[in-house]
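Below: one structure in structure tokens.
All protein chains but one are shown at their positions in the complex.
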Amino acid sequence: MKLSGVMPPITTPFQDGKLALDQLKMNFQKWNKTGLSGYLVLGSNGEAVYLNEREKIKVVEVSRESIPKSKMMIVGSGMESTQETIRFTNQVANMGADFALVVTPSYFKGSMKPQILYDHFIAVAESSRIGILIYNVPQFTGINMEPELVAKLSEHSNIVGIKDSSGNIGQLSEIIHLSQKGFAVFVGSAPVFFPALCVGAVGGILAVANVVPQESIQIQSLFNKGKIKEAKALQNRLTPLAQAVTTKYGIGGLKMAMDLAGYFGGDPRPPLKRPGKEVEEELKHLLAQLKK
Amino acid sequence: MKLSGVMPPITTPFQDGKLALDQLKMNFQKWNKTGLSGYLVLGSNGEAVYLNEREKIKVVEVSRESIPKSKMMIVGSGMESTQETIRFTNQVANMGADFALVVTPSYFKGSMKPQILYDHFIAVAESSRIGILIYNVPQFTGINMEPELVAKLSEHSNIVGIKDSSGNIGQLSEIIHLSQKGFAVFVGSAPVFFPALCVGAVGGILAVANVVPQESIQIQSLFNKGKIKEAKALQNRLTPLAQAVTTKYGIGGLKMAMDLAGYFGGDPRPPLKRPGKEVEEELKHLLAQLKK
Amino acid sequence: MKLSGVMPPITTPFQDGKLALDQLKMNFQKWNKTGLSGYLVLGSNGEAVYLNEREKIKVVEVSRESIPKSKMMIVGSGMESTQETIRFTNQVANMGADFALVVTPSYFKGSMKPQILYDHFIAVAESSRIGILIYNVPQFTGINMEPELVAKLSEHSNIVGIKDSSGNIGQLSEIIHLSQKGFAVFVGSAPVFFPALCVGAVGGILAVANVVPQESIQIQSLFNKGKIKEAKALQNRLTPLAQAVTTKYGIGGLKMAMDLAGYFGGDPRPPLKRPGKEVEEELKHLLAQLKK
Partner (left out) sequence: MKLSGVMPPITTPFQDGKLALDQLKMNFQKWNKTGLSGYLVLGSNGEAVYLNEREKIKVVEVSRESIPKSKMMIVGSGMESTQETIRFTNQVANMGADFALVVTPSYFKGSMKPQILYDHFIAVAESSRIGILIYNVPQFTGINMEPELVAKLSEHSNIVGIKDSSGNIGQLSEIIHLSQKGFAVFVGSAPVFFPALCVGAVGGILAVANVVPQESIQIQSLFNKGKIKEAKALQNRLTPLAQAVTTKYGIGGLKMAMDLAGYFGGDPRPPLKRPGKEVEEELKHLLAQLKK
């Protein structure tokens, strides 16, 4: 199994505020028919922060049943505490996760110096039964992983990659250049998927791939075939939708777009909300623009 | 019981990485002999983000046993999800908490618009069996509660106050001026305790009060007696220590200072660390400066 | 002449885009009848960045003629280059300025390390024929002067004070505590004038004092008489207007409020603009609220 390609950070479906696991299975059935290389379960877009541990376990179980062995299953397992991160990482490993995605601890921002972050990731890597990927998402954590620090961490055999959602291509480029050969650098921001491929990213873990997996994959396919111009053009058509389902309307917008595209989206958990009618019209329009 | 005065956001003692509840009881015995008006349990400095729910329950139980009825027991009960916040708030209410401190949800920063935050706090207030205080701590959450929003929330009879740890006195002053009469505004940043009292704060929930409760209380006593000059002078002597145990050395520094002052501090949980020898010398010096 | 009290950073009047010096004289005639302790000429609110050197000279000349010897005349003389700052500082000294206000150089933000800033201010102080005040205004410069740096600079006999417009009362308090005795600390943010006096500021250089000098001065008078409660109440009434003429509507709003209060405000220079009718109504309302 090669760490590369396009993966959605899957959303977690709810009905009446409760886990809607059948809907999740249905989404997987559709996604599985595409060229998605795998899935990120319990990521930010999975509303992991709104799930209690019992719910997390259920989501992982259903995902494991639904994901074929030919596709990767990465599970978000990072917690604020090093010890809890290790515990939960091995729990999801035991449940069949292929890799764990470990977010930077971030609550005590002022204390999260490079050495503290280094020690945290090394401790997790040392104790984890599966390979881990670093999750850098400064827009949510307020913490950024500098390229030098990532490069140092990439030397550990059990730290196998990173999802960098900063959107900073200069940083992504440096991470790729400085880190160990074979270290898998995924971009986590769809509007820069094409330039990320240019600088050497192995793939993308992209919210918008929940909605339009084919088009997301197509950018990388075109790029791999050397069809640079076409890849760039498709990126330009994807970008407005990609922004709408992330920075602009958040997970409420993402789930609404999934509903419009034939998946089960549903409502996010409060305090998040489903956007109103005008956003629905805008999303319909953006989907139509992309499909034509 | 009047919401006012000085309270420490109590630290959570660990030994060999496990809860050290006997040490917590000992700390309470000492604190109870001072003029502290109450305690914040499971606050940021209580490393609540590093405790699982079972541990949180134990800390609340021991605190409830240790805190006399004459002193307030406020318990931090905020979670990212509205539903979980309500559940846990009522759980601590059932365990005897006098008030709950509810932090702003913050993971999806871009989505945390004023209306979303308003609805969250109102929903919690509506369902909570005890009065709630808003917890504004932008340095950890990346989210700030604007005075107008706080003022609107202060109209709800079950939203009884705020702990504002922003350190922004202009904002604190506006909150006090705009919010309903009787809304209890606590400052959560010791270096501005004295100016906060000047603009009308009812008290302080201050990390440094874990270490030197008497001196912290003394600032407010002097202020209340109209001894402005003496209050200001004591503030100036307290500030360096207050900064050392927060922004400068974090919870590791706070716990070390507690050890030096005769309380049980111990180590924070990883990824946090206890600082080295030089910091210990600096803290000793700062304590000596304050006491002389 | 004692560095203390309330001073307006005077606006520069324009008519048809040209300096309107007669209008400036008229403003001075009115201001001179109040208890203002002096004036800041060529400050941020004087649109110094929109004046060429010839115009600056004229404004200083007219100000010198209009300001009685009993009131201080501080002139903004800071430039990006150390050499030009020295040159212009001595030029305004020769024209009769009592003190010069020197803003932090800021264009190359990343290079403005503490030592660079220290050397700049010392070089200016060494060569200046008049005492200088440091001007800290991070909202415009993106640079903040840390208390330790200010304290070090306060040891120089020709660096006589600071105007700190950061609005950060904790910082102001530290600056006052750490700097040399007699170092004059002015606050440059009207919404925190009262708390600034509490922590020991000698006065305020306040945009809103262009509009309502009496009320601004009154806050300090009340404070000095120990009428803390009344000072605080007046501050609360002043704050909305003070915010409207700075952060909310900028210099366009400040000049409009001056027109409404019987001074000559006029239009700011483009790209700044005079706000529309609704803002005029709001400002009228705020003035009426303050006056009643």
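Residue numbering begins at 1 within each chain, and the chains themselves are lettered A, B and C in the order written.
Please note the rule applied: a contact is a pair of C-beta atoms (placed from the backbone, for glycine too) under 8 Å apart; a residue touches a chain by one contact, two chains touch by 3 or more.
It should be emphasised that the depicted structure is a prediction, and the values quoted were computed from it without experimental measurement.
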{"item": "Visible chains in contact with the missing one", "value": "A, C"}
{"item": "Contact with the hidden chain (one of A:17, A:200, A:262 or A:276)", "value": "A:200"}
{"item": "Absent-chain contact - pick from C:22, C:61, C:84 or C:126", "value": "C:84"}
{"item": "Of C:142, C:182 or C:226, the residue in touch with the unshown chain", "value": "C:142"}
{"item": "Absent-chain contact - pick from A:116, A:159, A:192 or A:241", "value": "A:192"}
{"item": "Which of C:15, C:29, C:247 or C:289 contacts the chain that the document leaves out", "value": "C:247"}
{"item": "Positions on chain C where the hidden chain makes contact", "value": "17, 44, 49-50, 52, 80-84, 105, 107-112, 116-117, 119-120, 123, 139-140, 142, 247, 250-252, 269-273"}
{"item": "Sites on chain A contacted by the missing partner chain, in the whole complex", "value": "167-170, 173-174, 177, 189, 191-192, 194-195, 198-200, 228, 232, 235-236, 239"}
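Rule of thumb we're sticking to: only the chains that are shown with their structure count from here on.
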{"item": "Longest centre-to-centre distance from chain A, chain (CA-based)", "value": "C"}
{"item": "Rotation in the CA alignment of chain B with chain C, degrees, nearest 5", "value": "180"}
{"item": "Most central chain, Cα average position", "value": "B"}
{"item": "Distance from the mean Cα position of chain C to that of chain B, given in whole angstrom", "value": "37"}
{"item": "Multi-chain contact residues (two or more partners), chain A", "value": "none"}
